[in-house]
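One structure is given below, encoded as structure tokens.
Only one protein chain is missing; all other protein chains are in place.
Right, chain A next:
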Amino acid sequence: MRKTGMTATELSAAIRRGEIRVADAVKQALAEIREKDGEIHAFLTVDEEGALRKAEEIQKKIDAGELTGPLAGVPIAVKDNICTKGLRTTCASRILENFVPTYQAEAADRLEKAGMVIIGKTNMDEFAMGSTTETSAFGPTQNPAAPGHVPGGSSGGSCAAVASGMVPLALGSDTGGSIRQPSSFCGVTGMKPTYGTVSRYGLIAYGSSLDQIGPVAGNVADCAALLDVIAAYDEKDSTSMKRDRYGFSDALKKDVKGMKIGIPKEYFGDGLAKDVKDRILEAAELLKNAGAQVEECHLGLIDYAIPTYYVIACAEASSNLERFDGVKYGYRAADYEDLDDMYKKSRSEGFGPEVKRRIMLGSFVLSSGYYDAYYLKALRVKALIKEAFDRVFSEYDMILAPAAPDTAPRMGSSLEDPLKMYLSDIYTVSVNLCGLPGITIPVGKDRNGLPVGMQLIGNRCEEAKLLQAAYTCECLQKENGKEQMA
């Protein structure tokens, strides 16, 4: 049995030493889900039978010495917009309620090849459109770290599953902060890799130029180990990149001496909750005391990130979601007059309000007469935003920032005013616009006991630096906590 508090890499090591059987690790995850998920609702599908069968296959390969990787035998949850062959994949939408993919996403395939066991599929905002997991057609997820509050989104189910200890690891996807923001709200570690690092093959597309799959974990070492499993060039994804170096776990060194960390002063202004600001700056202080050069910097253009992001994301969404037409798969309306009417009714009945809102906006900004004024304008501003980041990275190794303006909001308080919800993505969307890597780690709690996360943003392909700084910060926080207790 997995001991409480055991990390994913520790669990795999114990399995490979023969102390724990894969089936027992899987059974424990299933038992945790049975016990906790009635309340939390992190999972949309739990594949008990498939997971137990896989556990036996993997056990044999481990016993035969064929599987030796650092996460072999570990149970994992997968966000429900990542296709899993033979296992229902819904995007938390009525329109895909009964969809069973006939192929496996590359990232999911890599999990299985590494000897990991997919336990089930996690809840999310419908088609990853939302920041609270409340737009799921199958009901919201509770924040395990803060009952009555949302887990964030859109990868809320994945982050809640890890935060509650049901699984040690999960895959999420991040289009505008969908891994980093819920990681912050749930008190877990989550990373959005550089665009092109993890194959998007089999990830049901929202905004293709922004989407990236990434790891959700209980600590930095597990996060790096999972990134090592999923990061690889894939010819099936035409935007996949051949990286010069992988081996992200090599970056786990407790050392930040000489690292230049910039804190954009625009990110720490009026819109940021005091406790969030305090916790993050305390963590920054730890890094500074350990020898990092931490100083205020100027980023610029941050007020333009959200309008730019929503124009581009909605434009791409309106195009990507055209494929859901009720013909080859998915929901089809019961009554219709002709083909066109069937498309329209199937889509209108199958999609939820937030998805329709974004498809409408996206269709508008791409329509003739408005394309230049909105879509091309946004692409021009995106170029300027990228320049702003390039300027900062010419001087600094990384940017230290919040992941969200406040801790997790109460359930039911966000959806009434969509624009207000969109504005809370202020610290995360630029990273997607610029294809950069970003990681969120927990840095404490606010006065109400809700988790606070800190985001580190790196230049393109500089995950290793982020992981090193995040790992150092995690170590320092532990040492500091022990000192305070002593």
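FYI, contacts are C-beta pairs under 8 Å (C-beta built on N, C-alpha and C of every residue); 3 or more make two chains touch, one makes a residue touch a chain; residues count from 1.
By our rule, contacts and distances are computed from a predicted model.
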item: Listed names "Glycolate oxidase", "NADH-quinone oxidoreductase subunit K", "Energy-coupling factor transporter ATP-binding protein EcfA2" or "Aspartyl/glutamyl-tRNA(Asn/Gln) amidotransferase subunit C", matching UniProt entry of the absent chain; value: "Aspartyl/glutamyl-tRNA(Asn/Gln) amidotransferase subunit C"
item: Residue of A:79, A:110, A:279 or A:382 touching the missing chain in the full complex; value: A:382
item: Hidden-chain contact residue, picked from the options A:41, A:345 or A:465; value: A:345
item: Residues belonging to chain A that touch the chain removed from view; value: 98-100, 102-103, 195-196, 209, 235, 238-239, 241, 301, 303-304, 307-308, 310-311, 318, 322, 325-332, 336-345, 347-348, 351, 356-357, 359-364, 366-367, 370, 373-374, 376-384, 386, 418-419, 434-435, 460
